[in-house]
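Here's a structure for you.
Left out: one protein chain. Kept in place: all the others.
Letters A, B and C name the chains as they come in the text, with residue numbers starting at 1 for each one.
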């Protein structure tokens, strides 16, 4: 049976892979510094986000991108506010602390950073002057760790709050493609690009072999990025591999249809919704509502084990009553028939 | 009116200061490395803690001591478990993160690290292998941030828990003198020295101009300490100043009475208990029970302001109902009549 | 004209790329943690190095590999001795310092770390105890930054020296394939694996899209590596991409011929020697002798500019007399006819 463990279980979408094959013998200078593919991809992304004043930089993976972004926008004694489940707070082995900066988690439990909880952390951190890490930045994720998709209203509220406190805004877009193509989404790429200081368009989890494209509006990060990327070990020698992949993802198809980047995400989402609806119909309660490519359900431990064995799902939370929140992930490579096969299996566990 | 803001509001106990004056013209080698006062103080402390296999090192202040201790016992990717109010978690401007290590706070709210809450953090951090900071150490404080004194039972329980999880144990003893001389205390210095990997005997908050004496049993920290102390900027050129002070504090008086280190703390505690009993009698509710030199009471905001203005008390927590937990601190320099004057003033606010 | 700028100017050797295409739709768990390709590649490499007690870990690039290796074998206050031109000393934007460790450069000018110069640094660093970074490791590169290939005698001498000083040994093998297949080389992969604590088999500069395989004998680094790789942002989500590539490189061909990893390097070397011999014949003086895929010549500034414009060569050193040492690099993708075309061009500048 097809696995639903993750959106990085396969290689790359065939169009992406073909682009790598097609350009394989070209000779380029290294490090994303001026090869034509990177330059072209930069231009395509600038158009997509609707700003020609941003820098576009190509990174090798999520942790590396987060670390460079945070390091470049925080001074040594400053901290970044995020939810307690934020990827940088729990899933990156202390990578932010490893650069000397401090993560300041809120008590938000649903993956969305809220002005109310952020305000509590902010007030506390400001309460004893130089004896506390000074908040200088917020970190949000779209889609969230739990598959949640930010509405425009919610997004504007946290941005307004951050601005009113003179905090920079960083958006982790590892699964941004899925979020922005999800059913009912009312937040646009352009609006994000207008409001945040830096964000990235995730490639690894949306059909590329690897790679994230960081869009940088903040002047301080613009200046620091190139050096920090090298210093933090995140600069790829054959940088054009990133350019080639993002070029393929954002190049306008001749037939006028949507660019590949969004198409791949829609495909993953469609399977995820099919999966969600099927599971709900079978009586599996949703853990937190999601319209994106990750879906979470609450199940008994034995059921969690059965799913894990069969399709590689992972446990994300053990609930107070002993039940578990498990995650199913669809990708560009998931097919509707894979979902149906899963649902047939799930029927036996329902 | 005498201030009750802190136990570092004055200079040094007169005996300590006199020792500095008496030795002022002696010439010694620097950096605590082999001058007779440091060597003698080391010997006195080894006797006091009942172990001749420990290293005794002299530090300039609490944050510096904590940072060196944590850095010397954690690898880059390891973390230290402490309560959410732990000094290293909130009051040191991210000093642990500044060395690349991660603080892993529990939800304990009373200042005591409990096996139950520590276990939750431990289990969570172990749940996804290399993607999470690996817990390797616990950090506890005696007396706690809220003046609480560890009982032997409670102390043994957390030590047992730590040992069963192969975690190192670090005890912040900035106010250890006050804790161990407090009414009802059943934990001995020797027992602490037997069980923890490193701890310190605080001097700054117990009558010295500055200085903490770190007692180190852990072989890894023993080897690292001298270098880390220099690298972290915590090595004092005129190191003998630390030796002279701790010598004066731990030298056995000719009259057979207790050494100065404990005497000074008893004096502070006696005033604190007088203060506590007087305040309770006046109807001020205690915030968290304390038998040591810090006392916390719950008061209305206006009363908090009045106390702050009069005697320099600080707000430690704003409670959900808007009331405040304020702190009164007694030191070796506090006199019973100072307390009585304070209580007279408090009467007007009761 | 074909560029001679670098050995990472092209994509991947066709056999490597084909392996990625062939395995593209397979689903694997992430992060190199247990997918069959990584496991198989690990096994092949263990066989190639002749040790089954080593860990084999897959990294994304040279700087990241160096940083993880150094961090995992040095404590905060320890340093690594290398030549002044060592990659970690000059070409990685302070990546070692960024992890808090110190690089201790010698005055060796030819790219080879010598016992004599290393001894000078060692003695100096040991001269004032804890006031100086303590040397704990050496870093060498084969081939060196200037294309030099270590003889067995020279290699054993520096290893003997390091062992006699209780220093760990790390070998940067970004171009190890070229070194070990170079004309006259008498150092074997197995001998290296017997003597050093960690080294890596470079893939990026030998026909892979990216990737280095670290071989780890040191117990401390073994334990730290998985966590450090994540913490330093060097862990690839689709880890199997590394496994697939190294599998293709080290899989024994059915025809009994040499594995691809060495074949690719021989091809690069053959072109480099053809280039060298041709240039020497034309009268261009060699800068430092090299038998590997990098060749350096001393030329007038105007000639340097002409070569740079034509084939992308870079200046590596400006000599006291104003002349320049420029570098030509051949790769698996260089063909003899490319070299001949270059030599035709060079004739005009000779």
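To be clear about the criterion, a residue touches a chain if its C-beta (ideal position, glycine included) is under 8 Å from a C-beta of that chain, and two chains touch if they have at least 3 such contacts.
Quick caveat: nothing in here was measured; it's all calculated off a predicted structure.
Asks: Quick one: which of B:54, B:241, B:260 or B:279 touches the chain that's been left out?
Replies: B:241
Asks: Using the document's definition of touch, tell me which of B:23, B:125, B:267 or B:313 contacts the absent chain.
Replies: B:23
Asks: Of B:55, B:76, B:172 or B:231, which residue touches the hidden chain?
Replies: B:231
Asks: For the full complex, which residue in C:130, C:165, C:191 or C:222 touches the chain that was left out?
Replies: Final answer for the missing-chain contact: C:130.
Asks: Taking the full complex into account, find the residue in A:76, A:156 or A:341 that is in contact with the omitted chain.
Replies: Among A:76, A:156 or A:341, only A:76 touches the chain that is not shown.
Asks: In the full complex, which residues of subunit A touch the absent chain?
Replies: 31, 33, 71, 75-77, 99-100, 129-131, 134, 224, 226-231, 235
Asks: Over the whole complex, note the residues of subunit C touching the chain we left out.
Replies: Interface with the chain not displayed, on the subunit C side: 76-77, 79, 90-94, 96-103, 124, 128, 130-134.
Asks: When the complex is taken as a whole, what residues of subunit B touch the one chain not shown?
Replies: 2-3, 5-6, 8-12, 14, 17, 20-21, 23-30, 60-64, 67-68, 92-95, 98-99, 204-205, 209-210, 227, 230-238, 241, 312, 333
By definition in this document, only the chains that are shown with their structure count from here on.
Asks: Relative to subunit B, which chain's C-alpha centre is the most remote?
Replies: Relative to subunit B, the chain with the farthest C-alpha centre is C.
Asks: What is the distance in Å between the mean C-alpha positions of subunit A and subunit B?
Replies: From the centre of subunit A to the centre of subunit B is 43 Å.
Asks: Return the distance between the CA-based centres of subunit A and subunit C, expressed in whole Å.
Replies: From the centre of subunit A to the centre of subunit C is 33 Å.
Asks: State, to the nearest whole Å, the distance from the C-alpha centre of subunit B to the C-alpha centre of subunit C.
Replies: Subunit B and subunit C have C-alpha centres separated by 50 Å.
Asks: Where in subunit A do residues touch at least two different other chains?
Replies: 92-94, 98-99
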